[in-house]
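Questions regarding the structure given below will be posed in turn.
Just one protein chain is left out here, and the rest sit where they should.
And then chain A:
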Amino acid sequence: MASIGTPRYLNGALSASYPFQDRPPLITVTPQGLYCAPGDFHIDPWHPVERALITHAHGDHARGGSRRYLGARTGEGLLHRRLGADSAIDTLPYGERLRINDVTVSFHPAGHVLGSAQIRIEHQGEVWVVSGDYKRAPDPTCEPFEVVRCNTFITEATFGLPIYRWDDTRLVAEDILRWWDANRAVGRSAVLFCYALGKAQRILAELARLTDRPAYVHGALNSLVAVYREAGVKMLPTQLVSEVEKGTSFAGALVLAPPSAGGSTWMRRFGEHETGFASGWMRVRGNRRRRGFDRGFVLSDHADWPDLLRTVADTRAERVLVTHGYTDPLAHYLRDKGVDAAPLATPFEGEAED
């Protein structure tokens, strides 16, 4: 029988030696972050630099203090929220090429969150792609992942173990709705923890296909929901928890909040409630039990194991560098399959466990 962990297309197909072996690497890790010397810019730097190219607006990728930023156009609103309105942010539409010093760069959808991009860098015929964070699963809140042919592919590995495999997002959304309904039926509120940027909006958009009941949101999510609305993403109507009149009952309500709100005094207002957490980590029972959530919904904005392997194969890259998450296992597995792969140490976090 065919084995499920070994996609046929990885077997030896990419083992050809790297075509630009004699050149220095186009991107290296410096104390400031990923650096492209011929272009003289950094990508998602973790310290202030002269010129920063940003894959997406999550805090471990978009940090303040740099002189100039460049990102994908649809992510502009989120980048301004993250980096401050005064930051010098230029944007490029997806696919449009821009010459920076000796290289040509372009941004391509990564399917991670609104405006997230893979950054393609071409230098004298050699192409590198920095994928930032990405996923292949459909997501109504952002542009779908685009496969970009390249020589070196820099991938994440947040969920780089073969136990991580996502169900169809619509099934997860139906599960969330059933949970909400069950709590509603007994007059309890359902507090769903999720990341404020990306996951929350994706849940609201998925639920909007199933119901039109409004949901409550925590303040940390609210302004980001507004940015998504401005970008034209259709989501459930939302109401800010703190704007509700004192004494209003939350019985039967769905409340979206960042995980940091769990266990805080902010939770007291909801009276009798159940808690849920929407994250790829919820795939493993121990993670949910340890955090004490009633329910875990397996929903991630990162590629699962099959999609990591599929993407590596799709890019037809001759070399793969793995930046964060389960870097060693993914690189090891790819090498076993004949792919030239190695971990690349960075402080990116992927989907944090809390």
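Basically, a contact is a pair of C-beta atoms (placed from the backbone, for glycine too) under 8 Å apart; a residue touches a chain by one contact, two chains touch by 3 or more; residues count from 1.
By our rule, contacts and distances are computed from a predicted model.
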item	value
Complex member absent from the view - protein name from UniProt, among "Xanthine dehydrogenase YagS FAD-binding subunit", "Sulfur carrier protein ThiS", "Transmembrane protein" or "DNA ligase (ATP)"	"DNA ligase (ATP)"
Among A:125, A:247 or A:286, the residue in touch with the chain that has been omitted	A:286
Hidden partner chain, touching residue among A:60, A:146 or A:294	A:294
On chain A, residues whose C-beta touches the chain left out of the figure	1, 3-6, 161-163, 165, 274, 283-287, 289-290, 292, 294-295, 306, 326, 329, 332-333, 336, 353
